[in-house]
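Since the structure comes first, as structure tokens, the remarks are kept for the end.
Only one protein chain is missing from this complex, and each of the others stays in its spot.
Should a chain be cited, it is by its letter among A and B, assigned in written order, with residues numbered from 1 in that chain.
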Amino acid sequence: MRIDILSKGAFGSALVHLDPGDEFVSESGAMYRASSNVDIDVTTKSRGKGGILGGLKRLIAAENFFFSTYRVTDGAAGEVGLAPTLQGEVRSIELDGSAAWYCSGGSYLGSDSTLEVETKFQGLKGLFTGESIFFLRVGGSGTLLVNAFGAVHPIDVDGELTVDTGHVVAFEDRLEYSISKAGGSWLRSFLGGEGVVMNFRGRGRIFVQSHNPNEFGKALGQNLPPREG
Amino acid sequence: MKFELQGNPDYGQVLVQLDPGEKVYSESGAMSRMDTGMELRARLMGGMTRAMARKFLGGESFFLAEYQSSGGGEIAFSPALPGTVLHHRLDGGTVLMTGGCFLACSEGVDLRTRFGGLRSFFSGEGAFLIKAEGRGDLFLNAYGAVIEQQVQGGLTVDTGHVVAWEPSLEYSIGGMGGLKSTLLSGEGLVMKFRGEGRIWLQSRTLGNTAGWLVPYLLR
Partner (left out) sequence: MDYEIVARPSYSMLRVDLTPGDKLVTESKAMAWMDTNVRAQTSTRGGVLSGLKRKLLTGESFFQNTYEAEGGPGSITLAPGSAGDVVAMPLDGELYLEKGAFLASTEGVKCDAKFGGLRGFFNEGLFVLRCSGSGTLFFNAYGEIQEVDVDGQYTVDNGYAVAWEPHLDYRLTKARKIRSFLFSDQILLRFSGRGKVWVQSRSAAPLANWIHQFRPVKVQSDD
């Protein structure tokens, strides 16, 4: 299996080349092009854990309820293209088993079927401001694909870093983190328009995205006709 | 204050390095990451009346976020809409910008809301203005690419595409042409610039993105 990240300018996508026997998993609906010998199997779970309950948790995590699994059917090589919903970069992360990664809600694009994907529900703190914070935990060995809204900036934290929750793409689980408000008090945060931030501590790698999907959603959403209930 | 523009032209943001005690102001909600220990205050820029005017006429936030750190530090601001971030150095000059294009500024920049004219209310777009003057660094954001043009004579621009312009240009807001063209063309209102001066235009508008998406929306 080989993965090409296709990108001209602002829009990344991934073209996964499958050999017979390879399996690749994505959030369902991410497939946008494929050779005709690729079979798409939609399941409620990724691998190992989950089942229906796992699926429900994924639904809560604003991830699709279903994962799609791709494989070739006729003994020849094939290809499947995966695209995120929002514009932005796609990056691959190689996991060697030494550290798991946390992926924020909408940042998971796909993974080797050898990787284990589980949801981790992050408590109610984040819900206070209407922003929810959910993570998928991805562990094992293999390739993980993440997407960002905008550009990706990898940062090697050594000490402390404060990141607005809307800008977190993924981070290594060796980093400690806590969730708090942006500065001083809730009132200040609210008036200053800043919601919840994550304070990272320790040594490890984090991917941040240049733009915040929530801010974009609010700006565009205001310009759209109202929805029913 | 030192700064670095990153990610242009597709995903512009500005990374600011503050000296101890120095302040930087941003559109609220624009902070993406910062050194731990940065102080945030909500500020009514230019006092209550002007802040009110900005809120109700300018569409910009009522409050600006003021960041300061006693020990100095680094902070990044990114706009809600992806595109190019422009830096404009003010040395006593003036620049005019449309509602949503303000991202951040240093101390010494004075922001005032200017009323774009009553007719702009009917356009449903942000044809109200912010006038920036003083001395300091100003950061503007555009939705999409920025195209800078030197106007010589005249230029007709869909209101949603205007980012900023020099005060040497005069403008009026109106329809495309006759009543029929204005109503049926779907173009809404346009700004007609006259004179000589620089103008900064953006290659996408939020209104047209919304219009493009409407046929696909869920109920």
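To be clear about the criterion, a contact is a pair of C-beta atoms (placed from the backbone, for glycine too) under 8 Å apart; a residue touches a chain by one contact, two chains touch by 3 or more.
All of these numbers come straight from a predicted model, not from anything done at the bench.
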{"item": "Contacts of chain A with the absent chain, listed as residue ranges", "value": "6-13, 28-29, 31-36, 38-42, 65-66, 81, 83-87, 106, 217-218, 220-222, 224-229"}
{"item": "Interface with the unshown chain - residue positions in chain B", "value": "9-10, 82-83, 144-145, 147, 153-158, 161, 176-177, 180-181, 184-188, 192, 201, 203-205, 208-213, 215-218"}
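By our rule, only the chains that are shown with their structure count from here on.
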{"item": "Cα-centroid distance, chain A relative to chain B, in whole angstrom", "value": "31"}
{"item": "Chain B residues touching chain A - in the complex, by the definition given at the top", "value": "6-7, 10-13, 27-36, 38-42, 61, 63, 65-67, 78-82, 100, 206-207, 209-210, 213-214, 217-219"}
{"item": "Residue ranges of chain A touching chain B (in the complex, touch as defined)", "value": "9-10, 87-88, 149-151, 153, 160-164, 166-167, 182-184, 188-189, 191-195, 199, 208, 210-212, 215-216, 218-220, 223-225, 227-228"}
